[in-house]
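This report refers to the structure that appears directly beneath it.
The full complex has more chains than appear here; those shown keep their coordinates.
Just so it is clear, A, B, C and D label the chains in written order, and each chain counts residues from 1 on its own.
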Amino acid sequence: MVEVGIIMGSISNKETGKKCSETLEKLGIKYKITVASAHRTPEKVKSIVKEYEKKGVKVFIGIAGLSAALPGVIASLTTKPVIGVPTDAALGGLDALLSISQMPSGVPVATVGVNNGKNAALLAAEIIAVSDREIEEKIKKYRNELRRSTESSVKTLEKT
Amino acid sequence: MVEVGIIMGSISNKETGKKCSETLEKLGIKYKITVASAHRTPEKVKSIVKEYEKKGVKVFIGIAGLSAALPGVIASLTTKPVIGVPTDAALGGLDALLSISQMPSGVPVATVGVNNGKNAALLAAEIIAVSDREIEEKIKKYRNELRRSTESSVKTLEKT
Amino acid sequence: MVEVGIIMGSISNKETGKKCSETLEKLGIKYKITVASAHRTPEKVKSIVKEYEKKGVKVFIGIAGLSAALPGVIASLTTKPVIGVPTDAALGGLDALLSISQMPSGVPVATVGVNNGKNAALLAAEIIAVSDREIEEKIKKYRNELRRSTESSVKTLEKT
Amino acid sequence: MVEVGIIMGSISNKETGKKCSETLEKLGIKYKITVASAHRTPEKVKSIVKEYEKKGVKVFIGIAGLSAALPGVIASLTTKPVIGVPTDAALGGLDALLSISQMPSGVPVATVGVNNGKNAALLAAEIIAVSDREIEEKIKKYRNELRRSTESSVKTLEKT
């Protein structure tokens, strides 16, 4: 079974996609990642969403820059939670951030920060963890590591 | 035969749609206008685009605010020229302007100014006029009227 | 049991909070709504988050304008999914939108559009629906109503 | 006969102009490309527009950064469709994007994304295709290639 379905609007979003998939792997969450464009391959987006739903996907992640219609288009095709990650292809990512977050009432997209593939993965994990005690424990562990890592970064400071 | 197909993403875009249809009427261009949302009724958008294409539509106009995915989604479904009109539902329309204009390479949308339904109609007319001498004459007449109207507006100034 | 915990940073966010709670009621989701400020009553935010977690809250919604630290602060206190709603207290809500969405890696907030309390509620419902078939059915029904409502809005157009 | 007339406001827009001309060549559309500035050589712009119209140009493309008055000035001199391409000479291209898109009612410019010479060419092609079945076929073929290229980009992903 696959729990998270990641779709990138273009292969140019690869780096952000990678941050996303690496974080899911770290949390032991099964995912699939692919490329499909809301504008170039709309039928592909549709078939992937349907295919992923059949595979048991609980959360979708759409990664896109510029007009960044992909996360919203995924959201129009499913009632599963959809996370949108704007990338900074132009204007520092402001165009994509506004496109993804300013969805019309009725069809929400859960927007995370510009290029923040890691947070998309963590949000997906938190959503899955609502009904999965094991994942919840892993997120708590991750947070603790994060806490420790931030705390220990003070040492870097002291060395300089 | 219908020459221009106007789709509004929401009935709240009615005023902008009206400026668009009134201008087309003035130029004697046959059009159809409807409401369909890229996010709320994606299948409807698809069926309308197909239906309009069958009716002979040469140019599409998509009117939308906020995430404003509609014009781009129409463009993904047809190779006819698609004109996008951003509306100012939020942030003065900057969100919709960026969403509509910043399309990825390969699938263009012809963006006009915020709320500018009139310019969308005129651009559609100009596109049709490329192969329609009669419409071309009407546009030239319209431009002359516009010129005269601007010139005569000086009188308003003189009266005050 | 309470499923969604809504915290508004100020009573001035009441209208957005209401759109949120009305939508949850419509979907039959149990919620609690209160006011607590990340800056004025940080201890209260902490105690509410702990109290809500004990009551079984699966998703948090933080509503805030301006600096809008509330959703991020909630996210720092829990590993449950946190939805952030920016309100337009100033600058059209751009300040709050950026504050809420641009979270550092490790602590995500699921941002929805400016003032969009309805989408926050629907996103919360979608998250709960990942493990609740009944809510999933209600969301699908809601989407169908939305679709019909959008489709029937064409009639409004025809009347004018 | 020439079908598309491209005018760049400055030789510094050369890269964007090239993306434009290469795409037109790929689609077998005859074009001419030159440099003329709305501010530095306004008479030249006027004579080029008249010359291009005589040569049968159906669509104009104006490429400009900063104040980017060129596309609007072309539009004031012809009733042929005018496509405007903002370039990112400053402020990420936001200045040029606003200048080109926010035309006053009566004189439209069809704006495409920042630096997006390719989309300008494709939009020009779509406009010509309204009355040219052959070009329409070429655009459909181009779209199919685009679709296949996007689909095959998944392989790049798999290799990494």
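The rule is short, and it goes like this: contacts are C-beta pairs under 8 Å (C-beta built on N, C-alpha and C of every residue); 3 or more make two chains touch, one makes a residue touch a chain.
Small disclaimer: the values here were computed from a predicted structure and weren't measured.
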Number of identical chains in the entire complex, 4 depicted: 8
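As a working rule, only the chains that are shown with their structure count from here on.
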Distance-maximising chain from subunit C - centres being C-alpha averages: D
Rotation angle (°) superposing Cα atoms of subunit A on subunit B, nearest 5: 180
Distance between chain centroids, defined by C-alpha means - subunit C, subunit D (Å): 43
Per-residue multi-chain contacts in subunit B, two or more chains: 10, 37, 40, 66-67, 90-91, 101-103, 106-107
Pairs of chains, among all present, that meet the touch criterion: A-B, A-C, A-D, B-C, B-D
Touching residues on subunit D, where the partner in the complex is subunit B: 58-59, 79-81, 83, 97, 101-103, 105-114, 116, 118-120, 122-123, 126-131, 136, 139-140, 142-143, 146
Residue ranges of subunit C in contact with subunit B within the complex: 88, 92-94, 113-115, 143, 146-147, 150-151, 153-154, 156-157, 160
Sites on subunit B touched by subunit A in the complex: 9-10, 37-40, 42, 65-69, 72-73, 75-77, 90-91, 94-96, 98-104, 106-107
